[in-house]
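Got a structure for you, questions after.
Complex shown without one protein chain; remaining protein chains in place.
And then chain A:
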């Protein structure tokens, strides 16, 4: 998951808005989650609330701290500081999650339900299009509004991404599956029921493999683990509610009836970090097989977790009573909520109490789950087979075709990246996860372009490819990080693996020259900005033209010239040079100070800092220190 920038995080935390970078849309868009707004907060106009966020259970989120008034524009940092202060005052000090995976004497058991929006052109039961950011209530068929006399027509093609997801999760595809009505009243559910697959889901008995590199808890061991998937079912999304000031709710029916899948795992997870890793891995998998629309960060994925604890002294004991925490919208929330709920349950049990089966909620940044409704307050959903909808019959030929054409799954690709390009697991995972899989496509295109320029010597090229991976991960990210508020500065990756702002060929040119030491790293980075700002081809036809016109080729100093420069740099720095006599630990800092002087005194554009360092180090050893010793 990409790192969230503070501005985005604060917009999310304080104004309930999410920016979205899904695999189908890469523009930033404000999105209003269902939030109780204070009258001070400005009302979102329909145009601002556009990404469809997935509905799970409807609960109105309470403020993080019920005692504190919801601030208008308190800076995020101050808010987090205050929160920390408050917790310190109450004596609750948050432990680092990594050290908090296990409580001695207790075993935690977690099962997860993940809801994900499917990548489809049409709704599940009507011909209306799915949409992200169109005007509210413009993609609505009669059936979507539950107009009396209208009927559902199952859109066969919505099955394809669902099947891909189920296959990526190694499920058995059921030849016959059926749709059921799940009844409950809410204004975002026009027919009074959601159509889902309760009795006969379309996929069962899958599994997901989690490896240490996926971020599982250390306690789960170095071999990784496999978590069973009980079933995958298709269902309808609900309408989107736009909360307005004064207890007014606007409803946008564009989202109602959009296809979702619900993935239900077996209760086989025993550590909070592993639960978070599972959700993250599911998101990566769904993305890789093009089954989903957007990830958790964009509201396209939500998780509910079922948490129970039992004492470890009796291995034959049944699982403890579980509670459900609904509507978790980030990987961290999954982990934090499980830890908090586990600790709450253990505290209750150790005090001699019992755990009630109930539904609980979680707000970001809090330390406790809160009760939403008790078992007796639970809705009886009165599941009934939908009498209008025939069973779906899925042929083996379709399943085989989808399995054969699914392509490489992320684990195989990560292994390949690590082996072929010497990437770390972390970098390989990031490369795959970023921009909904478009970044890795871009990477492959850059590699192809570099191979065309370098020739086929694979061994020689390895270093250059690593350079490319590093740049595509880190340098490209830097281009947008300082300007995150401006949507126009998005990199504009495409599904074909092109990048609107930094085309493949331009980056390959820069990387090639850098790799061949024909330009310096500093110049290379400046050239990247030139490309990003569109000055190629506006001002210069190509990268090499830019270098040529601006005289940026790297004409490095000769060793003699470096040595002369080193002499100049140590001039009058005897105190510094002294440090290099009889040091306990090599004074690297002082060395870099002297290198810095070299760069300042000489022609910067002709100096490679690495070479300058090498010369300075040698000169100190062979020349200046012996000279100092002689004095």
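Things worth noting here:
One rule holds in what follows: a contact is a pair of C-beta atoms (placed from the backbone, for glycine too) under 8 Å apart; a residue touches a chain by one contact, two chains touch by 3 or more; residues count from 1.
As a working rule, contacts and distances are computed from a predicted model.
Between the listed names "Alkylglycerone-phosphate synthase", "RAB17, member RAS onco family", "Glutamyl-tRNA(Gln) amidotransferase subunit A, mitochondrial" or "Ubiquitin-fold modifier-conjugating enzyme 1", the UniProt record for the complex's undisplayed chain reads "Glutamyl-tRNA(Gln) amidotransferase subunit A, mitochondrial".
Listed residues A:164, A:181 or A:439: the one in touch with the omitted chain is A:181.
Residue-wise, the contact with the chain that is not shown comes from A:154, picked out of A:154, A:553 or A:593.
Within the full complex, the residue among A:105, A:192 or A:245 touching the omitted chain is A:192. On the side of chain A, the interface with the absent chain consists of residues 142, 145-154, 181, 183, 185-187, 190-193, 247, 380, 382-384, 387-390, using the contact rule stated above.
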